[in-house]
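Here it is, the structure in full.
As you look at this complex, bear in mind that one protein chain is not there, while each of the others sits in place.
Here the chain labels run A and B in written order, and each chain numbers its own residues starting at 1.
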Amino acid sequence: MVLTIFLALTFSFLLIRLLPGDPAERYYGDPRLPTEIKNEIKAAFGLDKPAYMQYFIFLRNAAKGDLGISYTYRRSVVGVVMERMPWTLLLTTVPTVLSMVFGLKIGTYIAFNRLKFFDRFMRSVAFALNSVPTFWLALLMVMGFAFYLSVFPLQGMIDPLAVSMPERVMSILRHAALPWITIFIVTLPSFAVHVRNLTINILGEDFIITAKAKGLKKAQIRKKHVLRNALGPLFSILTLRVAGLVGGSVLIETIFSWRGMGLLVLEASRGSDYPLLQATVLITIVLVIVANFVADILQAVFDPRVRYS
Amino acid sequence: MKKSLAFVFSLLVSVAVIASYLNVAVIGEVRSLNPYFVSSSAERQLIGYLYETLLTTQGGMTVGAIAESWEVSIPERSMTVTIKDRLFHDGNPLTAEDVAFSFNMTVEKRLPMGPLLAWFARAEVIDEHTVKLNFRVLNSSVIDMIPVAIPIIPRALWEDVERPMEFSNLENPVGTGAFKFNRSTPQTVTFDAFKHHSDSPENISGIVFHLVQDQTMGFLGLVRGDYDYIAWDLDPVPATQIVQAPSRYPDMNVAITEGINVTSVMFNHRREPMNDLSFRKAIQHAINYPEIIERVYQGYASEASIGMIPLTAEYVYDESLGAPAMDVDLARHYLEQSGYDGRKLRILVYSTKEQMEVAEYLKLYLGRIGIGIEVDVLGHEAVTSRLQSADFDMAITGYTIGAHPSMLFYHMHTSRGEIEDGRVSGYNYGGISIPEIDAVLNRIWMSFEEAALKQAFVDLQSMIAEFVPAVPICVPNKVEAYSTKRFTNWQISDADGVFTSETLRVLQPK
Partner (left out) sequence: MKRRGPFKELWSTTEGRFSLVVISGLVVLAVFAGWIAPYDPYDITQRTLPLQPPSTEHLLGTDGFGIDVLSQIIYGARVSLTIGVLVGVGVATIGGFIGALAATYGGIPDTLSMRTVDFIMVLPGLPIMIMIMTTIGSSFWVMVMIFIMFGWAGTARVTRAIVLVEKSRGYIDAARCAGASKLYVLMKHLLPATYSILFVTAAFAAGGAILAEAGLAFLGFGDPKLVSWGKMLNFARTYNAMILGAWWWIIFPGVAVFLASFSIMMMGIALEKTFNPRLRERDR
């Protein structure tokens, strides 16, 4: 894991250095600087040192948690990103957890009861949804439910006039509803199908036959053996899904004007704020790496077979 | 009884007070309120209401904002300014110390006010209400630009800031403007009217700026009544809809006024055949101006003047010159005269819708008279980089000279087109170098007297008409959308549009 993070740091360092143009100018935003001022800035940022020294300074600062100053926010990039992170996490984790819960119910139900028609239906829906551009779907949802039907608010995360705590919580919930529903709809079917496949595989395993032979009742088999074995891979799928969503939240956040890390990436890109861009991407990578790590651990916890591989 | 009455009364008052906040939608994020670093149009507007400068422009003329009166001394290369009585938002009075500090800090901390730094020496306090600005070099541009650019900040709050470059100033920004900072949330910034200011609004309590992600949301908010004004130029298509179908958009209005930006064709005079006057004249006469106005801007643009300076600079605008006209035969004639060898030329444009379309039309028109054109579409940074390294044949650009016509000096004087270290040293990317034009620009540079200045501008426009250093295409209008649902008495000014201090002063809640 540490190695991966290190690689990510190096990668982004290289990318930024490959940029055309002058970093001093970018910081000032004015190309017509007198040369002496340019040199001063360069010295202040250590840009006059050779590349490898800059690299080490960069790594050292990163280890301390200092990823530089945002050109547009005029303060530490890490602070800016951390402010936005909870919003993205709120946006992505809630519907994913919900779709896991429901997916579990639906998937196991299908697998246990061998509902042919519902099964095919679910699989087709999951497959179709895979080919639908999610942002387009979100756009249609906004168009339908927020614009034409005015059921949900159009954009943003919270009503600016909400002052008290309960008001604010309610407002956030109302604003999050539509994006949550959208993400839920998109993730549920494929999750249910995953569960279904997993359950069917487990049902086919030898130890299930043994359990039946032992005379255990169906419900017991399901609870004790099937589910327990499924939980490991399920949790890891869940964590990976969240990781994917955190990474891909740019599109959803754009449509719903949800000021999270995804929109921050876009903002930084449009504003040519390279330190911010770099830091946001880096922190996203770290988040995803951590999520993966957690997924591996969860899987190991629930599935002893994995531990020794 | 009394208590509950008082409570109800204050509730009513607060409701009334809430009701009379103007809701304005701005695009972009407000990441900092540091007046020296503006990174979005939203920030620029907000800072404009919070902070003031010594001078400002109205109708192309320089007038006093904080400055009551000023005197220029040519031999001393200085400007002595008497300041009005002003209070800062925290109640402290504005003194000459603050003014001097604002200027001196810019130099001391090397703040990026660009080449202005090079001309400014230092500011001295003469007495409580008088400041003397000392310059290294004195010309009319210095007077025009420096006192208009430096925001006046309170010394008490800023003298301890070690690194103003990293100061976001979001917690307690204090200036002398007509509005003061109340609070900010991730999506809004609230300003209250600062009653002590002479231009403070009489009937509204303040402005709530709503930070919107894109134009769609802003427009929608306006339609629904969430916003009273949209702080950017409305796209022609929805503007047309509002104008043509008012019943569908009740209470919505569009104010169309003259713009300050002249869309033009910029030539690289260092290359052939762009350096040939006949060639440039050929291009000038080949363009179908009304068609571009109609097709690209949907009619929301005005004809340009062949003298380049637009109507908004009303003080110096010369209306006798008229608009450029298409004349294909004349264009062909000039082209022949120029001895154009038929080579393909490239037009550089930004990847915005208007620019790309204008370029396509140019390709069409120039093709008709026999000039082969290729269009290069690039992102913002890439275009700027090409312009700075003078690596282009022609480019579509906008000369923002409606508010500051003296900017033409930077765009057209030979000295501003010189190449140093492979980079153009000023804004004259095209390397325009025409002695007659230089002569007039020099006169403008050194005129401090109104009549002389005005005459110099008139002469400049004639020279531009004669020598065609660039071809003005049109002046896109300022298209502002506002709602009369909650407020009336909007004032429309020809030169500055609808959202002016005058409007704010007299705006009336319904």
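By our rule, a contact is a pair of C-beta atoms (placed from the backbone, for glycine too) under 8 Å apart; a residue touches a chain by one contact, two chains touch by 3 or more.
A quick note: this is a predicted structure, and the numbers were derived from the prediction, not measured.
Undergrad: Using the definition of touch stated at the top, determine which of B:124, B:314, B:360 or B:466 touches the missing chain.
TA: That would be B:360, which touches the missing chain.
Undergrad: In the full complex, which of A:50, A:133, A:166 or A:204 touches the chain missing from this view?
TA: A:133
Undergrad: Tell me which of A:229, A:280 or A:299 is the one touching the absent chain.
TA: Residue touching the chain left out of view: A:280.
Undergrad: Using the document's contact rule, name the residues of chain B that touch the chain not shown here.
TA: Residues touching the hidden chain, for chain B, are 214-216, 219-220, 223, 235, 237-238, 241, 295, 298, 351, 353, 356-357, 360-361, 364, 377, 379, 382.
Undergrad: For chain A, enumerate the residues touching the unshown chain of the complex.
TA: These residues touch the chain not displayed: 4, 7-8, 12, 15-16, 18-19, 127-128, 130-136, 139-140, 142-143, 147, 243-244, 246-248, 250-251, 254, 262, 265-266, 269, 272, 274, 277-278, 280-281, 284-285, 288-289, 292.
Simple rule for what comes next: only the chains that are shown with their structure count from here on.
Undergrad: Can you check how far apart chain A and chain B are, centre to centre, with Cα atoms defining each centre and the answer in Å?
TA: Going by mean C-alpha positions, chain A sits 41 Å from chain B.
Undergrad: In the complex of these two chains, what residues of chain A are touching chain B?
TA: Residues 20-21, 27-34, 37, 40, 69-75, 80, 147, 154-158, 160, 254, 257, 259, 263, 267, 271-273.
Undergrad: Please output the residues of chain B touching chain A within their complex, sorted ascending.
TA: Of all residues in chain B, those touching chain A are 29, 31-32, 34, 37, 39-40, 110, 112, 114-115, 117-118, 165-168, 185-188, 208, 210, 212-213, 217, 220-221, 381, 384-385, 388, 423, 425-426.
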